[in-house]
Each structure stands twice: as structure tokens, then as C-alpha cells.
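Below is the structure I would like to discuss, written out as C-alpha cells.
One protein chain is absent from this view; the other protein chains keep their places.
Coming up: chain A.
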């Protein structure tokens, strides 16, 4: 029998993701990709994986996998109840998995998304240059659908073992409140000083409309002097302000073009933190200059250069 995981229970929303699908936005194909790049790339780093590898993004608990061969896994992201053969284990470290071992995530305790990587990734085929599942476009692994019971996740069997654990100080703590840094951009000039002041001095609540496409907020209403705009390309993290004045932050699976005024864009590395927030939790915005933002971005990715 080939080596891989038998999916005994898939969980409600488990996807295969990688860094995303690029250079097809011009024909309307979204980027997709793992929402929390910090956790996902760390999962790969723990295994010395290439950063182009794929892994599982698990949004609700209830996943149960059975190994048919030896491998090494790492689990990062949301704080969860993770068990190997019914014994509770901690996350942000590697585990050597033997044939017939059962892996389970039974509860997500803090945060929203768990990442489960195997050594060298799952051996599946890419579609349009990426493994990433995009549900609305039916692209990527398993023809663009969520994982289901009975699926098979092939990997190449590992002979060597590896023990690696992230130092506690590097493990993020998922809090109930988050400050998102914003680069003023796009139609920012159509927002008066007063409106911008309101925007940066308010506390917004994350609504249940939080998914891989976007995060809708509720709180102080912001007005643009523009009614709408001519549809244009939407950047990752762009904050659009529709007529009701409630900001929407656009994430990895956003539409490629759209027509609402935008006050600015959330720094991408802060969107990764947003991916671990839940409805009802609070966020605040803080301005950051483009030069400082670019410095922060480079510093973030410098940790993940091979």
C-alpha cells in the first residue's frame, strides 16, 4: 500500500493550502493560499520543508487521520487539543509518526486555524501553479473542495526521524484584541481628516462574516466623499468602505477586482494575525508609513529564506 494518511474524519473545513496561486489575477483567478503565513511557514520550518510545500489548514476541530507509513509532522497555529494515539500532545513542534498511528484534533481552544504539515508535503498535483484549494473557483487539491471522510493524503515515507520544537518565546499568543497596522492608500484622499480620525480612534468588532475572502467589521461608520468607484484591482489587506460605512478587510480569496472606495490596506503580516481572530473579538487600526511597513515585511520574510 502507498504511504499517506487515511482521512477517517475530515473536520468541517479542512483545506490543502500553500503560498497561493500567482500571476492569474489578470483573468480573474484569486491568490488563495494559507491565511496565517506565520503559522504555516513555521510548520514547514520545523520540518525543514521547502516553503513551497503544501499543508492542511484546519478551521474546525474534528479531524482524525491514520498513517499508513512512517512520517514526521508538525502542528502550529491555533491552540488546540491535539492527540496522537489518544495521548495529548503540544503544538509548535515535530512528531515522528509511525505506521498505524492515529492523529486527532479534538478541540480548538484559542485562535481559529490549525496548520498540520508533513515532511516534504503531500504528494498531490498542482493546479495553475499551486496546490491551494479555492472553493469558489473549484481549483487546487481535490478539485477545489473541502477534505472529506475517506480521502487519502499521500506523502513519501520517511526513514529518518527529527525532533524539533519552537522556543516558547516564538509561539504567538492569540489575544482577544488586535491592532492592525494600515498603509493609507487607494482612495484615502476621499476620506476627510475627521473620517480618518474616527477610523483610527474606534474599536471595531469582528462580525461572523469572517472567512477566507474577507473580514467584515462592525463599529463606527466611516464615510467616503465618493459614492462608488470604477472597479479596480484589489490588494491583499485592502480595506473597503461600502455605503453602510462598515469596513471590510479583503483577504487571500478576495475577488480580483471591485468597486468600493478604499481607505488603505492592512499590512499583510498583520492579516496573518487576523486569520486567528474570531467573530466578536475586537480590532483597532494604527497608521504605518510605507517605508516602515516594507521594512517590517522584509524582516518577516527574512526568517523564512532558505
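Convention: a contact is a pair of C-beta atoms (placed from the backbone, for glycine too) under 8 Å apart; a residue touches a chain by one contact, two chains touch by 3 or more; residues count from 1.
One rule holds in what follows: contacts and distances are computed from a predicted model.
Novice: Select, from "L-lactate dehydrogenase complex protein LldE", "Sugar ABC transporter permease", "Allophanate hydrolase" or "Electron transfer flavoprotein small subunit", the UniProt-recorded name of the complex's unshown chain.
Specialist: "Allophanate hydrolase"
Novice: With the missing chain put back, one of A:106, A:123 or A:255 would touch it. Which one?
Specialist: A:255
Novice: Suppose we count only contacts with the excluded chain; which residues of chain A make the list?
Specialist: Contact residues on chain A toward the absent chain are 22-29, 31, 127-128, 136-139, 183-186, 230-238, 255-258, 265, 267-268, 290-291, 293-294, 297-298, 301.
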